[in-house]
Every structure is written in C-alpha cells, then in structure tokens.
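A protein chain is absent from this complex, but the other protein chains hold their places.
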Amino acid sequence: MRKLNFSEAAEDALAQAMAQDKHIIYFGEDVVANRRNLLVRFGKDRVRNTPISESAFLGAAVTAAMSGLRPVVEIMIIDFIAVAMDALLNHAAKIETFSGGKWNVPLVVRAACGGGYGDGGQHEQSLWGWLAHIPGLSVVVPSTPADAGGLILAALEHPNPVIFLEHKLLAENWLDFMGTGGRKTVQFDVPVEGARGPAPRKWQQIPIGQAVERRKGSDLTIISIGVGVHRALEAADSLDEQGISVSVIDLRTISPLDKGAIIESVAKTGRLLVVDEDYESFGLSGELAAITLEAGIPLKYNRVCTMGTIPFSRELEDQALPNVQRIKKAAVSLMEN
Amino acid sequence: MRKLNFSEAAEDALAQAMAQDKHIIYFGEDVVANRRNLLVRFGKDRVRNTPISESAFLGAAVTAAMSGLRPVVEIMIIDFIAVAMDALLNHAAKIETFSGGKWNVPLVVRAACGGGYGDGGQHEQSLWGWLAHIPGLSVVVPSTPADAGGLILAALEHPNPVIFLEHKLLAENWLDFMGTGGRKTVQFDVPVEGARGPAPRKWQQIPIGQAVERRKGSDLTIISIGVGVHRALEAADSLDEQGISVSVIDLRTISPLDKGAIIESVAKTGRLLVVDEDYESFGLSGELAAITLEAGIPLKYNRVCTMGTIPFSRELEDQALPNVQRIKKAAVSLMEN
Amino acid sequence: MQPDLWALYRLMLHSRLFENAVIHLWDEGLISGEMHMGIGEEAIVAGIVSQLIEGDALALDHRGTPPLLMRGVDPVLLLREFLGRPDGLCAGMGGHMHLFSREHLAASSGIVGASGPAAVGFALSGVLQRPGTLAVAFFGEGSMNQGMLLESMNLAVVWNLPVLFVCKDNGWSISTMSPSMTGGNLLDRAHGFGMPGIAVDGNDIESFYAVGEEAVQRARNGEGPTFIRASCSHPEGHMLGLQLQRIARQPLKEMGEIAGPLLRSVTRVKGASLRERVESVKEILSMLGKTIKEEYIPGDDPLKLTRQKLIKDESRLDDLEREVLQEIEIVVEQALEPEELELGRTQ
Partner (left out) sequence: MQPDLWALYRLMLHSRLFENAVIHLWDEGLISGEMHMGIGEEAIVAGIVSQLIEGDALALDHRGTPPLLMRGVDPVLLLREFLGRPDGLCAGMGGHMHLFSREHLAASSGIVGASGPAAVGFALSGVLQRPGTLAVAFFGEGSMNQGMLLESMNLAVVWNLPVLFVCKDNGWSISTMSPSMTGGNLLDRAHGFGMPGIAVDGNDIESFYAVGEEAVQRARNGEGPTFIRASCSHPEGHMLGLQLQRIARQPLKEMGEIAGPLLRSVTRVKGASLRERVESVKEILSMLGKTIKEEYIPGDDPLKLTRQKLIKDESRLDDLEREVLQEIEIVVEQALEPEELELGRTQ
C-alpha cells in the first residue's frame, strides 16, 4: 500500500469524491492558494476564495447544501467558528428537525484544530466536545491518514452536517503554515504514525460513528481521539512495561459516539481513562462517564484533558495539553485505587 | 418578608447594586422599553439601547469591563449568543489568562433562556452546559426570585465574566413577551414557587458556585437547575408516595460546580438522576457523572434531559423537555436496577 | 412589463385575510409563542414573489407567512403548522418562525439577519445548477446592523450572485426606532458593498413592482445583486400581544401596570439627577406615543391603495373579495379539521 501524509490523504480522497460528484464544491479563505491542487483540477466554479466573512459564507453553505450542492466549507481553524456559530447552532443543526424531516443539510465543515506548536490559546483549541453538544451535528476527528481519507469520504455521503477536524500536529500543511514556517530550528512532538501512513489507492468510507480499538489490553481502557490517541498509545507501551495492560480506543467520531465499542471495552476492563485535548468540563470526557454509567457498568474513572485556556509558552502548553506523563500518572492512579 | 416576582427581584437587586456602584452600566436591544425602570432611575448614560449587533456590543462590553466599567449586557435570549459567541469564547473567557492574570473582565451577560411555551427550537434553548464548557466563564441559573436577586448581585461582584440566565417560565416579563402576549387563552406550566417568592428588603449575595439542597431524601439524589428543579420537586413529592425518598439539589451555578454538595449527596444515596433542560449529550449531565466517578463514588446514574432540537408543537415540546412524568420514570428505573 | 394589479391584489388580499385568521386563532390561544405578522408588507412581498419563476429561492425572516402563501405553499399546511399539528407544513416541528418548503426552495429563520447568507447560498447553487434563477432575501431595516447580513451583501457582490436584498423598512425594530440605532443611510451601505441600492415606497405596489422588476432583470442577466429599501408599516406592531400593542389598544389598563414602577423609579433615592430622570420618562412616553402613531395607526395600507386603483370595476372587485374570503374560510375550516388517524397507529 502506498504511504501518504495526512493532508495528502484528505486531499486525495476529496479529489476522488469531487471527480465522482460534481455537486461537491469547496470554499473558504485562501483556498485558491491552500487548496490549489483542487482548484486546478476542478476549476474556479467549484473551488472558491471567500472574504473573511465566516458567518456569511458558512450561512450560505447551509442553503447551498439544501438546494442541491454539497459544499465543503473551510473554516481555517476551528477557534474561528465562534464568529459563525449561528450558522451551525441555529441553522445547519436544526433545519432537518424544523422542516419536519423534509429537508436536510448535507454540509461538511472542515477545520484545523488542536495545539502543541506554540500558537496561543485563541488558535489551538479543539472544541470537538463543545460542537458535539449541539444535536444535529456530527463531529469527526481522524487520527491517521487512512482515517482522514475514509472519514472525509463518509462526511461527503452523510445527509446532514459533519464537522471534520484535522489536528495541526498531523496535517503537515497546517503545521508548516502555523508552526514550522519552513524552519529547521523548531521541533514538535508529531506522532509519526498519525502524520504519515498507508493509504488505499481507491478510498472507501469509514463509517461515521465507528470507533476502532488501536491496542488491546485487559486492565484499563483509554478512550481518546485525534493526537490524544497517539499519546495514549505511547503511554500504553510504557505502562505495559510496568505490568499494566491497556486497551486504547480511538473514537474517530465524537458525535455520534460508538456506544457499543465504548461499553464493551469498559465492561471488560472496569477502568476508563479519557484522554481528551478538548477542555475538561462539560464535554467529551463527561459524556463518556455518563454513557458507561447509563449502561450500568461499575467502573473506575479518570481523565486527562486540557484544563483551561491554553498557554502560549511551549513549556506551559505541554503541561496544559494531555501528555504521556499525565496519562501514565492517571492510569497508575486508576490502578491503585 | 415581602414577596416579589422573579423579574422584579432581579431588577430590584440590580437597582440596589446600580445605586451603590456607578460603574455598573446596562445595555442591550430594546432596554429603553424593557428596562425602563432602570433607565428612568439611572439615566441614559448608564442604560442604553443598542443596534441589533450582538457581536459588536458584546465585544465592546468586554473592553468596557476591562477599562473600569461593570457592564451588564443583555442578549435578549441565549439562543442569539451564537452570533456573538466569539466575544465570549475567544475574548471574555480568555483575557485573564492571556494577560498573565494581570487583567480581568468583570462582565455580566444577562439572557432569557429555556422553553415550555411553544416558541420553537431557535428560541427556547438552555445552552448553559454548552457555555460552561468554556474555561473562564461562570454560568448561573437562578430558580427562585430570591436566587435571582442574590445571584445577580454576586455576578456583579465577580471579577470575571458571568452568564446570568433567566428561565422564561419564571421571568414574567419574558413570558408575557414571548408566550402569553396578554392572552387569557394560554396556559403554561409555570412553577409557582419559582415565579414568585420571598425576597429580602436589602439584597445579599448568593455566592457563585454554591448549590442548595431543596429537599432531603435518602434513596436518590436528583440534581437539577432552573425550572428543572421545580419539576424535580414535584416528581419527588409524588415519588415519596411510592416510597422513594428523593433528595433534590439545585445547582444554581453550573460553572463552577459545587462539587462538595454534589458528592456529599450522591455518596449518601448512591443514586444520581440528573434533570437538565439543556441538551443531553456532552454537557452538564455528563459532567456530573464524571465528577462523582472521579470522587470514587460507586453510583447508579440516569438522566432526563432535552433530547434534540426542541419541537414547536406544545405537545411534542412537553415530551422533549424534562417533565415530571419522565423524571418519575427515570427515578423508578434507577431504583429497580 | 405592466403588473397585473388584479392578480397582485388577489395575492395580497389572500395573505391579509389568512393572517387575519391567524390573529384570531392566536388570540384564541390555539397558536403558541410569538407571532409576527406580515400585515403591511404585502405589496413588497407580492411585488417580488409574483415575479419569481421555478427554481428561484426565498430566504425569509420572522415574517415568512405572506411570501410562502404567495409563492404557492398550501395555506392549510401552513395554518396547521402554526397550530403545531403533525400534519402541518413542517410536521409541527418548526412553527411560524421556522418555516421550510423544500419544493419552493424557501427557508425561514427567526435569527435577525440570517436571510442574507441564506439567500447567498441559494443563489450560488442557482448559478451552478439553475442558470437564470435568483434568490431573494427579505429582512427588516433593523437587521441592517447584523454583521452576517452585511457580510452577505459583500459576498453576493464579489461572487456576483443573483440576489435581491429586500429591506422592508417599517422604521421600528421591536420597540426601538431603527434610525436611532442606525448610522448613515442604507442605500449608501449597499453602495459601500458595491451594489446598487434603490429606495421605494413599499406601500405602492406599482412603483415597487417596477423597482423589483429591474432588480430581477439584473439578477437573471448575471449582473449581480441589488439592494431595495422599501418603506412599509406594521399595523399589528412588532408581534401580537406585545405590551406596546396592548398599550396602544387599551392605554388606560396597560399604562396602569407600567406607571407604578416607573414613578417609583423617578423618586427612589440614589440614581441620576431628577432632570435626567424626567428626561427618561419623557423619552419613554415619546417612544410609546410614536409607536402608537407610526405603527398601530399607519397611514398607507398597501391593500387600500391598490384597491383604490381597482375600485372603478366595483363588481369585479366585489367578486374577487368574496371569493378570496371564501377561500380563506375554507382553509381555516380544513386546517381545524381533526387530524386524520395515521394508519400506522391503528394497525
């Protein structure tokens, strides 16, 4: 199997879909420069620059989707969704219900997310659990090139809005843009397997709502998503040496959650550790606690999340985001109690 | 003690604070008409109409708060916050951290919230758990006139942003505005004790982050907020007759949560039922599960929340919002398993 | 082209009588929540909607009833929607602020300004899929301060899209006089975004139709968006049952409730100077007075104005009016019929 970078994989799958379905159009700020390969292949009607007017162009994408197009809208980084939140909260997510199920919104919102490269707290948020709170939105976060391609394909087939988030530590174009800037003098803790990996020649969907077990273990289940999965895997290897056998589940989709996979694993291990780069409170980590409790599983629970506004300083940032150290500590304490 | 309506109480406490602190200013859409009593008493410099420009005036409130004023900004109903979310997510909530703790944002955002009067899903959301996900924001939701006054006072003393939400079924001005419209022909399930109740002559703060036990019981803890508290109390009385003894905790503040009160009660009863008018997933109900699990309490857990976009039809709406029936059923099932 | 005044009058009258029925049902408590009428806007709506062709799209605000009716949505479905019935237009899930008709490419929103981006999206898909079609955004003048609407005007210009931005200017946004919160002038704003802007009397269907026609032409010819500012008034006020409206109708009763707290606010110790307080009271009274005068006792009713032009043929007018009235009566009757049992349920 060929190997691709994360961004290449997403673009490759997207191009495959655009070649098949001419209703797919792509717009956002600077896409002429940043998505130039799509522009060249599919032309300027289908690949468009926008003004810096997120609320207008995301709002427009909603009705474009309702009237026969299948827009992929790029919000440069997910932090900026705040200026356009109304289009998601009050429109994209609700119109299927409002219309009595008669009208749907097949929209893909694509955005870079996440931190770990020192860009400050207004530019490194994850926000996936926050978005997932809104009924009517699906939220997917691939952690490998293969998933990036498979999930964007699924998003493009989905009858309702999907938020597709790419972590900047995985997507080399965004890391180059916002972190490296062509410098040889900076280094980031990029998960190798997440940034480059095998990719099929012809892409197939990875169904939305399907988690995957990345590692089998019997003492403890770590559930994570995005870069967190790679941190968890690294921690798991090291915990193994300490005699703690860890299962790692990559959710891939936050909303809808793959309840079956979650419950099955936690039922086996009896211990759940959530590793979530989104903010700790009122988000994904809590929801996973609720789901397992609702299923009647007695469990021990812990979480390693982003604790507050992300600091600019690389050192403080590394502490604030879920890191291997914190994961190991939390796992050990789960085993002890 | 005198008795006041919910809105009267909030206004009374606000007026008390404005009389004492001339830095408090008040603005929002239509406040000249809707907050006319404050306008008359405190003058047009301090009580101002705005254009329908939520992102501009909420953004302005942030820096006004940073430079010596103490703004109370009215977002008519919390659903509309979506058009101004950036001011909260990327500014109000983050500036204290960004400035290294050197600059704070003493801002109060006041908004009506909640459903139960047939206004449709873009106008009846609660969103408190969603807002609480953002580190740096406090979120308070009073359920009685006394709490409305005491909490707005606390919000006005708080060094950082507080979202103050008033449920439309409690606040008679908003219910008249959006629900009743002077009609004698419509009825809503208004919780009597929430809409009118005792109020002190001189208001004292009710500290932010302090829950209150509204009812003592030994079998089961219901945790709720806003109108949900009253629904829970009603259900509890009825459950009592079935021999189920229910404790009801009114959070009053969503963020920060009163972890002590929550854990203490659940540790006693071993059963937690969350009644939350906000959307079910990735919100308050999950966070409460996480908190109790983190505290190492073995518990049974269930929740009654708003399940999806709120339907317009009164009948369907009543099913979608947490109602006494659903609460009782959930409680009974918690006892059975 | 000369507009067919008879057809337009019929459209307007149908909408007016339908909405009158809605008022009645709302008063009776059969319709819940807020209720914003399009009464007073009929000439604007008819003037545009009558010029639409298949494939054109409508982006509506909180006053979506007239445009949907005139576009051909089944009035029975519409009314049942307002009644919150499962057999309503949106299965009772939307309500009057959230009306959707896929077959008519018509979408509403209760969020001020949202019709701007919505129209842009419709127009984009029109350009790519239905050449020659256009999209209309209806909104009030108060919405002209909402960022997403302003952004959407620019977007329509730079993408050169066939959008009609139709601003129904009644001078009020709820209880605020819009000019007091709006800097500059709306036509200049449109120009500032690179779009022609035209002001027109929205009560005069003939002038309005002509302006609309030109804008429709431009859009269909690929010449881009146009902004139209059309004056109108809302004799039913911002929404049914708003306190202001009640004061307008029963001043003694309703003012009584307001006056007490207001007077106490004048006299309580601590606060602004007495002069300032009296000024504020005056401002509130003037606001009340103005809204009553400007809104609830409006000068020009677009229906009356149109009717005058047709009065010379009185018998035809009579027939038409009787016919429309009957239509609406039947609509109401049908809408109120008991729901049909769903087969699924009984099986």
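Note that the chains take the letters A, B and C in the order they are written out, and that residue 1 is the start of every chain.
We take it that contacts are C-beta pairs under 8 Å (C-beta built on N, C-alpha and C of every residue); 3 or more make two chains touch, one makes a residue touch a chain.
The model shown is predicted, which means the values in this text are computed figures rather than measured ones.
Contacts of the undisplayed chain with the visible chains, over the whole complex, involve A, B, C.
Only one residue in the set A:6, A:117 or A:203 touches the chain that does not appear here, and it is A:117. Remark: the omitted chain is touched by one listed residue; of C:24, C:191, C:249 or C:309 this is C:191.
Residue in contact with the omitted chain (choice from B:6, B:42 or B:57): B:57.
Within the complete assembly, residues 145-148, 150-151, 153-155, 157-158, 180-186, 188-195 of subunit C touch the chain that is not shown. As for the chain not pictured, it touches subunit A at residues 15, 18-20, 29-30, 32-34, 36-47, 49-56, 79-80, 82-83, 117-123, 176-186, 309, 311-316. Although one chain is not displayed, subunit B still touches it through residues 23, 25, 45, 48, 50-51, 53, 55-69, 71, 86-87, 90-91, 94-95, 97-103.
Here is the rule we go by: only the chains that are shown with their structure count from here on.
The greatest centre-to-centre gap from subunit A, using C-alpha centroids, is found for C. Overall, the chain located most centrally, as judged by its C-alpha mean against the mean of all protein C-alpha atoms, is B. Looking at B-C and A-C, the interface holding more C-beta pairs in contact is that of B-C. Separating the CA-averaged centres of subunit A and subunit C is a span of 41 Å.
In subunit A, the residues that reach two or more other chains under the touch definition are 55, 86, 90, 94, 97-98. Residue numbers of subunit C whose C-beta contacts span two or more other chains: 90, 92-94, 98, 109, 111, 147-148.
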